[in-house]
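One chain of protein is taken out of this complex; the other chains stay put.
Labels A, B, C and D are assigned to the chains in the order they are written; within every chain, residues are numbered from 1.
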Amino acid sequence: MKLYFSKKLLQVIIVIFGASFLTFTLTYISPGDPAEMMFRSQDVVPSEAVLEKTREEMGLNNPFLVQYGNWLINLLKGDLGYSYINKGPVADVLKQKIPKTIELALVALLFLVVFSFPLGILSAIKKNKIIDYIIRSISLIGISIPAFWLGLLLLYQFVVKFHWFTITSQDGFRGVILPAATLAIPLIGRYTRQIRAAILEELSSDYVMGARARGIKESKIIFNHVLPNSLKGIITLFALSIGVLLGGTVIVETIFSWPGMGTMIMNAITNRDYPLLQAYVIFMSFIYIMISFTVESINQILDPRVRLKGEMI
Amino acid sequence: NQNQPTDAGKTKTLNAATYWMSDDAEPTKGWNGWVVARFGAGENLVQLDENMRFKEVIAESWKQIDELTTVFTIREGIKFHNGNPVDAKACKESIERALEITDREDVKLPIDSITAEGQKLTIKTSQIFPTLINLLADPVYIIVDASADDGDNFAFQPICTGPFQITEYQPDVGLKLKKNENYWKCDVDVDTIDVKLIADTSARAMALQSGEVDFATALNRKDLGLFEGNEEYVVQRGPNLRVAFLAFNMKKPYMQNLEFRQALTYGIDKKTYAKELYDATMAKGPFNESLSFGYKGEDYYSYDPDKARELLDKVGFVDTDGDGIREMNGKNIVLQFATLSHFGRDAANTGVAMQSQYKEIGLGLEITQYENLSEIADSDKVDIIWDRWTSAPTADPQYLFETAYKTGSPANRGNYSNKEFDAVCEELKTTFGKGERDKLGIKGSEILMKDAGVVFLFYLEGSVVTRSNVEGIHRFVSDIYHIDERVKMK
Amino acid sequence: MTNQLLEIKSLTVKYNGERNIIENINMSIGHKEIIGIVGESGSGKTTLIRSIINLLSSGGKIVSGEIIFNGEDLRKYRKNKWKTIRGNEICMIFQDAGSFLNPIQKIGVQFVESIQSHIDISKQEAIKKAEETLIKMNFNDSSRIMDSYPFQLSGGMKQRVGIAMALAMEPKLILADESTSALDVITQAQVINELIELRNSFDTSIIIVTHNIGCAAYMADRIMVMNHGKIVEFGLKEDVITNPQEDYTKNLLNSIPELEGC
Amino acid sequence: MMGNTILELQGINKYFRDNTGNSFHVIKDVNLSLRQGECIAIVGESGCGKSTLAKLISQLIPVTKGSMFYNGKDVTNLHGAQLKEYYKNVQMIFQNPLSTFSPRMKIGSYMVEPYLNFKLMNKKEALNYAKELLETVGLSKDFIDRYPNELSGGQLQRVVIARTIGLKPDVIICDECTSALDVSIQKQIIHLLLELQSNTKFCNIFITHDLALAESISDKIYVMYLGEIVEILRSKNISRDAKHPYTKALLNAVFSAKNTNKNIEVIKPQIQDYTIKKGCLFALRCPNASENCYREKPCLKYLNLRCSVACNLY
Partner (left out) sequence: MKSMKYKKTTFIIVLSIAILTILFAIIAPIFAPNDPLATDFVRILEEPSDQYPLGTDQVGRCICSRILYGARVSLGMTFLLLVLLFILGVVIGIVAGMANGIVDTIIMRASDIVLSFPGLIFAIAIVGMLGPGMLNTIIALSVVWWTKYARLARVLVMSVKNSEYMDAGKMAGAGRLKLISHYVLPNIISPLIVQFALDIGGMMLTLSGLSFLGLGVQQPTPEWGNMLSEGRAYLQTAPWLLIYPGLAIFIVVAIFNTLGDMVRDILDPKHV
């Protein structure tokens, strides 16, 4: 078990390293001169001499690997560079935006869990009954509806027409419900289906038959046997949906003018603020890798077959 | 989050929406001063009022003593937000601070000396500088208490003299202001202002509708219809100082041909664009007709496809292969129309409209949205550039001429160059007297129009929408100011 | 035939509305009797014994017939009544008992759960009862078995645990579906011996399905031969083995390789 | 009746790595020789390494240590063209007939495959040959156009045999090729194999866990235990001749349909343990194990014409 974790951790490190390399390479090959970008973003049109000087200062004339090395060292030191558009250290910008996006993502996750679990389980238990068809249709709608469209429609209905929620994010609860719902609805559709499938698969396995043959109540079978067994798959899918969720924040934040990482990244893209862009990608992949790693570890610990591997009686 | 009732003792909060915020509120940096000015936090010695006339603010009066020297009398009894008195010395320090910090070339003053005696501030320039007053009205020169600059928090809560004081500044969320109890001019009615950053235009309209804000500016033209005629809202709209124009890329050899440029101009139905696409006033020259230096005569080369065809035939660009597109040196003419994506849809829409109209005169057009100016500036890729500029933020023609059209100037994206026009710019540098300067402004405009190097499309419109419980908010033509001491809430 | 434990009358079963998989089966089993069912693969042996306990795999449906257990028609039972029969009066042991246990729950937990589903006793008592039964199945270290997960036991051990679980409720009838075919010959012999022991000490009746005719011949009182969903021959084992009536049975018996010198 | 040695294994060892990276020893120092026309059987409990041995011989997995000779030539770990050449002569029949067939391949394409791959004939000839072969194993030639799932297990196994025979190989390895089938069908298949063997004189390595079956068809029986050959019997009455306690335990556990009163005795069940390094592997379960058995490793000893055994008692 220990060996497993150290191996896994090593893998995580390699992957993060690779991710950083990829990110840097992408910026490196992308068109546009960062030095110039820095001036242009302030609507200053620099002269060639000034540019050359700045390039030299920024180390842009160094060979690729040297640049990458420096960048990586700075990154490890926590220096993520300087954001042109925000005219400040990237780390400071991230510090401001991260909590907002996390707030949004957490509320969306809450919705996701609160809705998809009961729906998925119900749908599986009542397979091919009316209620199953209804839930499946709803989830089909969920996965087919474009989030950006849905968001706008919700905005119109609930903000303009009903005045239930607010458009600005400062208002705590009233501000976060709509964006979080927009973010969650497609995921709820997806996840409900996946939970249903996972549970159905478990229901068809032998041990369920075994439990029935032993005369155990159906509700007990579902909650004591099927759910714990399908949890592994469900948790893994959950980790995957976090990736989708993080991606969704960009669109949702744009629609709802949510001052988080999503709007920040769109702004960074428009202004070619590469340091910010790099930091964002690194940060997101770090979060994502850590979540996957945690989930996988939880799964490993949950599953006695893995946990007690080799301990035969 | 509705407004508090106006009963005595309760605070009156004005909820406002803004479409743009700078990273901080240090007025001397870039255009950051606009945010400080907009919500009544900072004041200058002199300012432009809603109708673009100079008004004395911190300076009670000013007087030009000779070509190089101007004397300002600082009003008695003005205090900074922190209670420090405002005298000539404080103003001197503030102006010097601005000169030191600002990185904007267009607001630099050629200062010889600034002297302060009591309430008397004397500014001596090192050369003849007719636009001194105009520049001093720029938010860069908002008078701040330079002695209070602790290098840290000052950028977010600058100490100025306005009717409101910034108490909280979050670049991506909004800002909060409170009433300045010691405001020099009058007692301020509103206690606090809560400004929310809502960058999306339609979202601002929705925020007004949902009651989250009482005041918003720069709404979508179409969305204004939602408020006009509705008793709950007051809408003020009208042209502002921004002008949208097309610059032909003079680097291209064929663009050097005046007749070709004229043909291109004849092919643009800007009257319709202005009316139908933008609900705006069609532009003739660079300056709005309401400005004293605005061109008021007939437009040159207004839409006439037949003339365009005739001219194109004349310069020899004809369609020989019958595909409906004229050729130049045997190749179909497909002009490249470029905009910057941050100009938004309006810019691209012009291209879309031109595309179908140019087709009728046998010209192809492709539209590309660029992210960066740099990609346009140095490339031969583009033929026509959509651009937008605030024409006279300081109520003077010189600024626009110098930045956008003078030979070699930094924002001259079409690489336009005309000796006659450059001469007008030079003359403006040394000419005093509003009348004279206005004439030069008109002269320059006419040169530009006649030469067809730049096609002025329309003047953008500004709009201000307030809930009917708010009074005393005016629409400033300059768009620099929104709220001042006159604001009141019922 | 009133003293029979189980009587099946003209039972017909289908899967997914296609042809009848077993057709018109009539059989009965007495108290303390062992019946061995042999026959070609796919002849419906599993279908037959699963329909007794109403646990047909998906799509399976009893079309007609009666299943009378202890004088009551099981086909009239509703869902919640089944749980009083299953695991209590009738128990099933599967071919691969291991996979019929929840892989992530300890044996003890599952054992106690099934005991408590049928008898109203405390957890402590249930554990005690479970351990006692395991000891009867020749597990000398019963508490360790209780504390382990299925994957930690070998195939033979799981099979014996399965039998122990069935046994704990002292059922009247045990249904064993090829419960030894997956085991190696030595373990298989051991398990078979234990089943016989079970009948002798608890008076339990057993229906055992097997491919191994030798095995059926060894333990059963009566043998039933099935082919294509029908009973070909059903009689006392001596009769069927030594004096088969049907060609199919004769062919079957002839095909069994035998060791010399037995 | 016996010809020259066709296939010889010398000191074959195989290690596998489990997913934690530990390696374990599955085949231990196996020596085996096969002469022309001979049929040998390998018996043993599940998991003792019979299939692994078969796969080693058929070169589906590489040998870790030891060497293999075919007609005197070293054929350990062949590749490419040589391997192809080897497969012309050595063929294997797998346990589960259905899994031998790619589900989406018609019987016809399955049948003609080797003849085309080995460039023995063209497609048309191959098809005709395939039909002929199907008839030799008692199947209709219409089966050519069917998919595997439309045939019964017995029929499929016949198809496999037909294809294998058609190549006229020297060696056929049957890895439990009947254990997935019914006894009656098993009988037919065995019958067919024996008949074909007497016609074409291939040698046969017959892997099974059914001692009775092994006895009835083979000339020589190798008994395997945890990857080791513990006994070699050249007998038609193994109940009498077997010496090794493990073989005896196996024999004891066999049910008989004829003799239903046979006394079934049982020894302790198997424990999968690859860690035993010293002594006799069977000692833990052996009813007659002495102190010595835990220390000293027995080696295969020639006892008499009918029996060689690796046991400290002999």
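To be clear about the criterion, a residue touches a chain if its C-beta (ideal position, glycine included) is under 8 Å from a C-beta of that chain, and two chains touch if they have at least 3 such contacts.
Computed from a predicted structure; not experimentally measured.
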Of B:N84, B:S202, B:S417 or B:N469, the residue touching the omitted chain is B:S202
Out of A:M38, A:L122, A:A147 or A:I234, only one touches the absent chain, namely A:A147
Of B:E93, B:D194, B:D223 or B:E461, the residue touching the omitted chain is B:D223
Filtering A:L9, A:L26 or A:I73 for touch with the omitted chain leaves A:L26
Per the whole complex, from B:L45, B:A348 or B:I442 the residue touching the absent chain is B:A348
Even though one chain is not shown, subunit B touches it at residues 200-202, 205-206, 220, 222-223, 225-226, 269, 272-273, 276-277, 341, 345, 348-349, 351-353, 355-356, 367-369, 371
Against the hidden chain, subunit D presents residues 55, 58, 60, 84, 87-88, 91-92, 94-96, 99-105, 109, 113-114, 117-118, 160, 163
Note that subunit A touches the absent chain at residues 11, 14-16, 18-19, 22-23, 26-27, 30-32, 128, 140-141, 143-149, 152-153, 155-156, 160, 186, 197, 200-201, 204, 242-244, 246-248, 250-251, 254, 265-266, 268-269, 274, 277, 280-281, 284-285, 288-289, 292
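By definition in this document, only the chains that are shown with their structure count from here on.
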Chain centres from averaged Cα atoms put subunit B and subunit D apart, in whole Å, by 91
Note: subunit C sits from subunit A at a C-alpha centroid distance in Å of 51
Chain centres from averaged Cα atoms put subunit C and subunit D apart, in whole Å, by 33
Multi-chain touching residues of subunit A, meaning two or more other chains, are 312
By the touch definition above, subunit C meets two or more other chains at residues 154, 157
Touching subunit A in the complex, subunit B uses residues 1, 23, 30, 103, 170-174, 196-200, 203, 206-207, 209-212, 341-342, 371-375, 377, 410-411
Residue set of subunit A touching subunit B in the complex reads 31-33, 36-37, 40, 42-45, 86-88, 96-97, 155-156, 159-160, 163, 166-171, 256-257, 259, 263-264, 269-272
Subunit A partner, complex, touching residues on subunit C are 53, 55, 57-58, 79, 82-88, 91-92, 94, 96-97, 99-106, 110, 113-114, 117-118, 144-145, 148-149, 151-154, 157, 165
